[in-house]
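Reviewing the structure listed below.
A single protein chain has been omitted from the complex, and every remaining protein chain is retained in its original position.
After this line comes chain A, so read on.
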Amino acid sequence: AALNDGLRSQVSAALKEGRVAPTELCQRCLALIKSTKFLNAYITVAEETALKQAEESEERYKRGQPLSILDGIPIAVKDNFNTAGIETTCASNMLKGYISPYNATVVQKLLDQGAVLLGKTNLDEFAMGSGSTDGVFGPVRNPWSYSKQYKEKSVPKSHSEDEESNWVITGGSSGGSAAAVSSFTCFAALGSDTGGSTRNPAAHCGVVGLKPTYGLISRHGLIPLVNSMDVPGILTRCVDDAAVLLGSLAGHDPKDSTTIQDDFKPFELPNLTDVSKLSIGIPKEYHAPGLSSEILALWSKAADLFKNAGAKVVEVSLPHTPYSIVCYHVLCTAEVASNMARFDGLEYGHRSDVKDSTESMYAATRREGFNDVVRGRILSGNYFLLKQNYEKYFVKAQKVRRLIANDFVKVFRSGVDILLTPTTLSDAAPYTEFIQEDNRTRSAQDDILTQAANMAGLPAISVPTALSERGLPVGLQFIGRSFQEKQLLTVAKWFEKQVQFPVIQLEEVKRHDSDVFQHQKSASFS
């Protein structure tokens, strides 16, 4: 079995048939993590516990009693999910060294099904950002920066310039998880998605990023950014694998009162061959300012792909889309101000040495523990929640949110099954360029195509589509109806099959895993 194998199609079978052992798989991943350390995708590598889990898995396979299709599969988890006994930092000084006493529900489910938890991945501090560049452990590097495909296309600006200054960002805030999946150090990773934080890095790193319907997967144990929009996100190398993860995680959780009560039935994705009954909507407002001509062209080609295959492709309108950024800004910062109020150094986390009074201790702790992105959002949020501002900002934003959600309801009611849009405005920017603008500006720009789905609570998935002229991944997004993940993923899988996105050619992986490129597909979407 190869590290780039599809989980479902190949690795699980290999484990079951004994062609590869869980411990071997685990060790190979751990070794690869070490040799790709420069990516800075992982904050914590849980080597000992992972190996132990792998050993236990191996025992189960020997007895012929694997717990599930995920038994023995190495997985990574974004560092804003609680993991008992393993540090959970949210890439913040506030939680450096914080060891949670409990597992997030999604983590517990993975462990209960035998998955091997390799470690915690890097992110923007408290998931605030769209580059995975603003955490205290430093930025995450996009593995594609080191790919043959990118290096071939990049023109060195000077002789002395090397990879070091040319590397591109992963996007964010789940950049570590996206990079981990993209560089083959794990078979799947958990991210979170509040405004696009799973789909954005998925698109930039050439992996599948699924944002499930709000309320489908439990948020218990996910350290919240915006409670009314957060969802756990799933990052995998193919759509089938995303369906497997979804099946193992979805369903009611009594510990999370915002999960739906109905039973969730895991499904297998059919191999769709006939798209003639499908109606694809192209929302015109997603031709947003700043959308690169390259991506515009790819989007258009994708629409044609569906048309030529017999599907109905129509232009639709989601008129309130342009308001979503400011609306999101108000609601997000308000919730952030509230959610961050608990970080006072009293019960857990960083506590300042300032002791003059409780209040001064609180103030110093929060100043020392939070970066300026977090502090900025807290201040904004508190402003919007002031009594004199509440109606004008918060309540107004809630109303606009309702309008945005209704746009989707109307479009889906008119007969459209799935919406097709770009995921990002362009391919991944070089780090040096990205940091020219501040976090707030970048977030506002980058979230525009992904964030409305969070407003409306809808499921959405980014599928790697093609390489840009610079040799970097571009993904396209499908948005579906509430709780219709099966239909969404079925269409996504069909699309994935059509575009045949190329496998990343990484030197490090090649060195470690000689048979990785056995099944490399060189044809790309064109």
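The definition used in the following text is that a residue touches a chain if its C-beta (ideal position, glycine included) is under 8 Å from a C-beta of that chain, and two chains touch if they have at least 3 such contacts; residues count from 1.
Note that contacts and distances are computed from a predicted model.
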Hidden subunit of the complex - UniProt protein name among "Kynurenine--oxoglutarate transaminase 3", "DNA repair protein RAD51 homolog 3", "GATB amidotransferase" or "Electron transfer flavoprotein subunit beta"
"GATB amidotransferase"
Touching the hidden chain, out of A:257, A:273, A:293 or A:436, is A:257
Can you say which of A:358, A:406, A:432 or A:500 touches the chain missing from this structure?
A:358
The listed residue (A:42, A:286, A:370 or A:394) that touches the chain absent from the view is A:394
Hey, which of A:75, A:140, A:222 or A:476 is the one touching the hidden chain?
A:222
Touching the left-out chain: which of A:193, A:344 or A:427?
A:344
Where the missing chain touches chain A, by residue:
81-82, 88, 90, 95, 100-102, 104, 219-224, 226-228, 254-258, 334-335, 337-338, 340-344, 346-348, 355, 358-359, 362, 382, 385-387, 390, 394
